[in-house]
Every structure is written in C-alpha cells, then in structure tokens.
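These notes are about the structure you will find just below.
With one protein chain removed, the remaining protein chains of the complex are shown where they sit.
Right after this comes subunit A.
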Amino acid sequence: MAQTKPGHRSFPHAGHLPAQILKDIVRNKYLYVMLTPVLAYFLVFQYIPMYGAIIAFKEFNPRLGIHGSAWVGLEHFKDFFGGMYFWRVLKNTLMISLYDLVFGFPAPLVLALLLNEVKNSLFKRAVQTVTYLPHFISIVVICGILKDFTNSDGVINDIIAFFGGERMTMLLEPSLFRTIFVSSNIWQHIGWGTIIYLAALSAIDPEQYEACKIDGGGRWKQMLHVTLPGLLPVIVILLILDIGRIMSVGFEKIILLYNPTTYVTADVISSYVYRIGLQDFQFSFSSAVGLFNSVINFALVIGSNWLSRRLNNTSLW
C-alpha cells in the first residue's frame, strides 16, 4: 500500500529465486514461522475462492465438486448478458452509485468546511461526536429503524399525514427506494467521512489565511483560494476511489431493505448474485455474474489508481 521507499531492497533476480527464498527463510526463520498461519489464511480463504470461481465456466454438480464438474465455457456469461435482468441490475447498480456520488460525496466535504469555521471547540467536538456515532450502528438496526419509520403507520408518515399528505409504506414504492437507500447512507456516514478532510484542513498553513486576509480576502475568498486548493489533492483521490467503486454496491443493506415489489429499482448486481446463488442455488450462473462484477471492479480500481497517480502523484501502492 505504501509508496515505494527509496533505497528499498530490489526484487531478487529470477534465476536465483529458490536459493534466495531459502536463504531468506533461514535468516528469518521466526518471521516465517509467524507468517505461516497468516499466509495459510490468505491462501485458503482468499485464493482458493479465486480458483473456485472457475465454476463460472462449468456446470457445477455438487457430487462431482468444483474440480470434477463439466466445462461449459462462456455459457453462463452469455445467459447473463442476454438475460432479462442484465440491464436491470446494471442500471440499478450504476444509478445507486451515481446518487451516492452526486449527493453522498460532497456531503462530508461540506460538513468539514462548516466545522472548520466553528471557533468554539466544545461545540465542534459535540458535532463531531454526534455525527460519527451512526457509523458504528449495525446495518440490521439501521434497516430495522428505516423500515419502522417508513411504514405506513411510522413516524415519517405521521408527519406527512399531518401536513395533509397520503400515507404509504415507502419501502414498497420502487420510486422511493434509491432515495431512502442513499439518504440513509449519507445520514450514517457523513460525520465519519469528515475525518480525513479535517485532518487535511489542519495541515493547511495558517499563514496562508493571514496572507489572504491582508490581501483583503473575506471568508468566501479564503475558502476559495486557501481552503479548497489545500483540500484538492484529498478530494481528487477520494473522488477517483469512489468512481473506482461505481460497480460495487454492497448487497447487505440492499437485501435487508428490498422486496420483490422494489426489485425493479433496488436489485443490484451483488444482490442478484446472492439471490440467484444462495436462494435459488444456481451456483455456476451466479458465480459467473459475480466474477464479471469482480473483474470490472478490479479494472476500475486499477484504472482509477492509475489516473490518480497521473493527476496527483498519489497512489494506493
């Protein structure tokens, strides 16, 4: 993850690799003892499933296992791309990500800028403490509260009815799903998202503000010419990373909130994989969908990281 440090030991030449490894193991025997369970964990629980993903190209038969099942080539991928749900899950995934990007991305930035203007440190700390809190509440509880509040006899409908609106069970309305999903995401994570911006803000040299003031810059000018340029590198990295995640909407919150009536707007790629795979037990087909998604996500992360390095000289690795 860290950038390459200057003077780092260069990678050994391929020719002497086995000898080099042996030498390293002898010299660092305790370190390799420590690493054994760790590497075993990653091998078993991360790399074996990667190998297992080949069932996407097979017709999985539980009796024959992953290895023995017959190859079917790209059959499942063709079924998925040609199937009736491909465009639906693709569109829903992208729409939810887009909503999240447009509304969820700027929210913590704006909050951090507002917090930065607060002079009373006690008040500032109070706002931080309160807004960080929902980040730690479990997703089951959050969805339980959402379901209860948006019910036709829930508190949100009580308020709507008070102002003369009509009561409805909001989670049964396909048109409201994305709004509920994304706004509750913002509610839960806006405070936590400010942490990195606040750290970047505290690194801005106060003299820059003084200089701007001397030049007659008011609060607005200071924000425009000192604060935002100071935050720009962080903003760009976070934005690029978010764009890299555009195809990976997690399924946990989706499958807690959706139901067959709202599938039309709520079903995303990952929730589709879960439902087809673990509820309908079409292991191979759903692995194919999952693999398609993993590959796209990986390409997006690599691409966005490349972009961030080009633009900003900052990179994940």
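Convention: a contact is a pair of C-beta atoms (placed from the backbone, for glycine too) under 8 Å apart; a residue touches a chain by one contact, two chains touch by 3 or more; residues count from 1.
In this section, contacts and distances are computed from a predicted model.
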Per UniProt, the name of the complex member that is left out, chosen from "SRPBCC domain-containing protein", "Carbohydrate ABC transporter permease", "Sodium:solute symporter" or "4Fe-4S dicluster domain-containing protein": "Carbohydrate ABC transporter permease"
Given A:Ile195, A:Ala211, A:Ile243 or A:Val264, the one touching the chain that is not displayed: A:Ile195
Residue touching the undisplayed chain, where the options are A:Ile96, A:Val182, A:Val226 or A:Leu291: A:Leu291
Touch with the omitted chain, as defined above, among A:Ile159, A:Leu232 or A:Leu311: A:Ile159
Where the missing chain touches subunit A, by residue: 1-2, 8-9, 11-12, 20-21, 23-24, 27-28, 30-32, 34-35, 37-39, 41-42, 44-53, 55, 65-66, 111, 114-115, 117-119, 123, 126-127, 129-134, 136-141, 143-145, 147-149, 153, 155, 158-159, 161-162, 187, 190-192, 195-196, 199, 218-219, 252, 256, 270, 273-274, 277-278, 283, 286-287, 290-291, 293-294, 297-298, 301-302, 316-317
